[in-house]
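All protein chains but one are shown at their positions in the complex.
After this line comes chain A, so read on.
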Amino acid sequence: MTVSGLAAIGAYAPRLRIDAEEFEAAWGRFDAAGIDEKAVPDADEDAVTMGIEAARRALTAANASGTDVTHLAFATTTPPMAEEDLAARLCSILNVPDDAKTQTMTGSTDSGAQALDATMDGGPFGDGVGLVIISDCPRGDPDSEVEHAAGAGSVALVVDDDGPGTVLERASHTEAYPGTRFRTGGDDRTTGLGVTQYDRDAFTTTLGSAADRLDVPTETVDAAAVQSPDGKLPYRATGALGVDAETIAAADTVSTLGDTGAASAFLGAATAFADDAERVLIAAYGSGASATLFVVTGPVPVETALDGAVSLSYAEYLRRRGEITRDEPEGGGAYVSVPSWQRTIPQRHRLVAGRCSACGALNFPPTGACNDCHDRTGEFEAVELPGTGTVEAITTIEQGGAPPEFVAQQSKSGQFDSAIVVLDGPSGEQTVSVPAQVLQSTGEVTIGTPVVLTTRRIYTQEGVIRYGFKAQVASQRR
């Protein structure tokens, strides 16, 4: 069995949070035991954008960049598109070379572990790295246990040959246990039959059987990051895994982030390593059922953005979930064809500006005559911008003020800030201006506010999600 190094972990959860008490107030009960609050994706967030947030942090913590990645694996139970190779977009946004091997795994909360397992098999990595992006935002019907528990979060693991972290051992087990947690084709809501003892047996039997295959004694771990569809089930696996409740609690994220699906056990591991754990058991489980276990020794450098910042009411939560909001109105928006969008992907994904061959000015987008000297040759040297800048004009678009293609976003998230941002050039004093939405309008954004660009959904047209950049107030970046 190949032993791989773990160079770093990045972790991210949306800044929006809802407290369990909000559910209790709305429903008279809260069906997700052991969860105090949970993370909620904003209207422009999904498994891809959250995955990008984690991946950027992991690469930074590993002192690596997208260009170092030779293997990229993406795992989620909530792919924003049911069919289409989303790994291609992740590679594009992260600037991963186009000859990197990619994999997408879905359909199970064990898929994150399966992605890590497969990526390790892709080693040795030499000077390169493998990048495993696990990102999830499950949902269920509003009155279901799944929905009450459903959180959001992402993890990215940079895999290499020599660490500093090491994956000491891995083991897995599969056994047919239908009906504990599932989603039928074409549905975006996960459900289960709720056969309590059967569900618990599936969980403990599968995890326990995998644990039996480990040589490393599990009682030696500092933390056990166990799959947590709620805050109670992981503790039923203490016996099966050979760890005590305290060891599981040392890797808890479900109580503050909710059920993070495929990312669940890995977010626990990220938290444990951030707390200086030396040896961590990662115990991922997917209904059906399968379990995949890893024993990892640290130290593992971790960069996380897991704290919440904005608390939602239950009504605001329903809006963010799209339960009570409207879609794009009839008549559609201004037409930007998919091919014309595709031609601008270097700009939208990677901020590729152009330096005019005649006058040296930066142009964004780098097409047509130079915006500065009006030279017609259209010759631009490609220049990647660092993505930092300053607001130089700003407005807040109130309800009703958005064009139809942004009605759905506004219906979910409310008013938003739209700005012109002057972006720093790669070096020196040169700048170039771009229009961008600013995340999380708080009334604090004014001319002169420093921002950093990040990747979000711009909108969906003709069924195709378009990802691009938005600005985030620099001081709000976690």
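Here, a residue touches a chain if its C-beta (ideal position, glycine included) is under 8 Å from a C-beta of that chain, and two chains touch if they have at least 3 such contacts; residues count from 1.
FYI, contacts and distances are computed from a predicted model.
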item	value
Hidden chain of the complex, named as in its UniProt record, picked from "Peptide ABC transporter ATP-binding protein", "Phosphate transport system permease protein PstA", "Cytochrome b(C-terminal)/b6/petD" or "3-ketoacyl-CoA thiolase"	"3-ketoacyl-CoA thiolase"
Residue, one of A:315, A:359, A:373 or A:393, that touches the chain absent here	A:393
Of A:418, A:440 or A:472, the one touching the omitted chain in the full complex	A:418
Of A:83, A:99, A:215 or A:330, the residue in touch with the unshown chain	A:330
Absent-chain interface as seen on chain A, which is shown	329-336, 340, 344, 365, 371, 392-398, 400-404, 406-407, 409-410, 416, 418-420, 433-437, 446-447, 458-459, 468
